[in-house]
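Every protein chain but one is kept in place in this view of the complex.
Order as written gives the chain letters A and B; numbering starts at 1 within each chain.
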Amino acid sequence: MDVLTVNNLCKSFGGVKAISNISMSIEEGEIVGVIGPNGAGKTTFFNLLTGIYSPSSGDITYNFKKEISSRDFKPFKMPKYGVSRTFQNIRLFKNMSVLDNILIGYHCNLNYGILPSLFRLPSFYRNEEEAYEKAVELLKIFNIYDKKDELAKNLPYGEQRKVEIARALAAKPKVLLLDEPAAGMNTNETKELTKLINWIKDEFSLTIILIEHDMSLVMEICNKIFVFDYGTLIADGTPQEIQTNPQVIKAYLGGE
Amino acid sequence: MKFLNKKNIFNLILILSIYFIVEFLINRGIIDSYIILNIVVIGVNIILAVSLNLITGITGQFSLGHAAFMSIGAYASAIMTAKLGQPFIVGIIAAALSASLAGIIIGIPTLRLKGDYLAIATLGFGEIIKIIGLNNDYIGGATGLNDIPQYTNWTWIYFCVVITIIIINNFIKSYNGRACISIREDEIASETMGVNTTYYKILVFTMGAFFAGIAGALYANYFYFIRPDSFGFMKSIDILVIVVFGGIGSVLGSVVGAVMLSIISVFLQNIPELRMVVYSVILFLIMVYRPQGLIGKNNLRLFKKRGVLNGCAHSK
Partner (left out) sequence: MILEQIIQQVINGISLGSIYALIALGYTMVYGIINLINFAHGDIYMIGAYIGFALTTFFKLNFLSSLIISMLLCSILGVLIEKVAYKPVRNSTRIAALITAISVSLFLEYGMMYFVKPETRTFPELLPDKQIHIFNTNAVLDFKNLSIIVITISLMLILQYVIYKTKIGKAMRAVSLDSDAAQLMGINIDKTISSTFAIGSALAGAAGVLVGVYYNSINPLMGVLPGLKAFVAAVIGGIGVIPGAVFGGFFLGITETVISAAGGSLYKDAVAFAILIIVLLVRPNGLLGKNIKEKV
């Protein structure tokens, strides 16, 4: 079952064509990799998928219980629809605690309104407790429960990445977009991350799309890989197919 | 955590005790009208500072036009009580609602602005409102409005201050408050995580204006007399100094800051120019040596400046 369909997607900024004619479909439960040289348009693609940019032409459709088309995309609505993401340069809320960061991830699932907040009505206490329990669950899964009251900016880099992923999961998404989750990690950390991504995919029934430069990670866990270059899709297929694709090799290593 | 737990009951008893003790002292004449005057000034400043802190400290929307909300509230209440002979509660409600309306009107167009630009735009709005006030004869123009009935007393000021602090504090310590703080920390990430930043920005402007309007009403109905010039850019700066001094983002800081700076003001009131000089030096020293203010959390940053210069060994 296709959970995401992209049709002839194009995005230009002024005169610059960042993305041209991207079409793809992604099935539920897949782990899909998006790779390509720097500047190929991968993060722009993610920004289009999460409503931060709107398409210049073409469209994006998520097939959840309802169909959601790029015409209705608004960044803050995406988590409620079921789409959540992390960022290339970790965007945690630095001066908030780890727990609070996760609770923000849970924000779209809370809606007890202003009045209960201001006047401390019972629904306030009920909802906050529920949110707290869910957050604690995630903290324990990611092994950062003991750091829950620590300010996010004080955590080491690897743990900050974990918090960001946990925060994205708190939204209870169906599709999770990870933008270079392994950036800055060494081999061991990357191996752990690989295991983690596989595990959360099953545990939370996710479809995962990830941008990565670390080929060991990509080849290991992706069912399908899409290769970007200069804003276009130059190849797609299984890891084996991509590894032997002459276009891909040329894009990464340069021509003969 | 239920509503009627030990902590809340204790707080309730504390709040009521303070009220009755002071009320008793006033009735016995031990607290005279001079002290009451200062209590009113401090109370008004607390409400102004806490409400500005919600907009600027918690949500990171730098607002330099807060005094304009106060002035709208002051005039609304003055018109209701002096010109239309209504009781004080009507004045206060009119003040709060009209100021809130102004908050929405100012909040919406300034949504896309950030940092410096937002500051200047709010300053501009504040000045425009002042100029409109100066040129409006119904409310007395530049000479202002006088003969405003003095309705503000200990009861009114105390409970308005307490209610303001409780409501704003409750707001901050809820998922709404968390959302606002996340907007301050990283607006794009916040939006991506599901926070409707537009809604919250307008909401805090409206709430902040609401309480500033009440402060204006309390002010007008104590000092008999108001003019547009008392509510200009300088007053907005006054409130900002309190917020910064007490600690951006800290409700307790705003309360403490308001108390301390009001008292310092009283001591300096015979030399008004020197008061501003002292204020400016205080402001400067805080920004350089303790930007988080008296009670603020350590190293609280509103917007981080990027670049090599931050991590550079090049000395200051």
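Here is the rule we use: a residue touches a chain if its C-beta (ideal position, glycine included) is under 8 Å from a C-beta of that chain, and two chains touch if they have at least 3 such contacts.
Not measured: the values here are computed from a predicted model.
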Any idea which of B:44, B:74, B:95 or B:123 touches the chain not displayed? B:123
So one chain is hidden, and I want to know which residue out of B:26, B:237, B:255 or B:295 touches that hidden chain in the complete assembly. B:237
It is residues of chain B that touch the chain not shown, namely 56, 62, 109-110, 112-113, 115-117, 119-121, 123-125, 127-128, 131-132, 134-135, 188, 233, 237, 240, 244, 271, 273-277, 279-281, 283-284, 287-288, 291, 301-305, 307-310, 312, 314, 316
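The rule we apply is simple: only the chains that are shown with their structure count from here on.
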Length of the line joining the C-alpha centres of chain A and chain B, rounded to whole Å: 40
If you look only at chain B, which of its residues touch chain A in the complex? 1-3, 167, 170-171, 174-179, 181-182, 185-186, 188-197, 203, 297, 300-301, 304
Considering only the defined contacts, which chain A positions touch chain B in the complex? 50, 52, 75-80, 84-85, 87, 91-96, 100, 103-105, 107-108, 110, 112, 114, 117-120, 122, 124-125, 127-129, 131, 167-168, 171
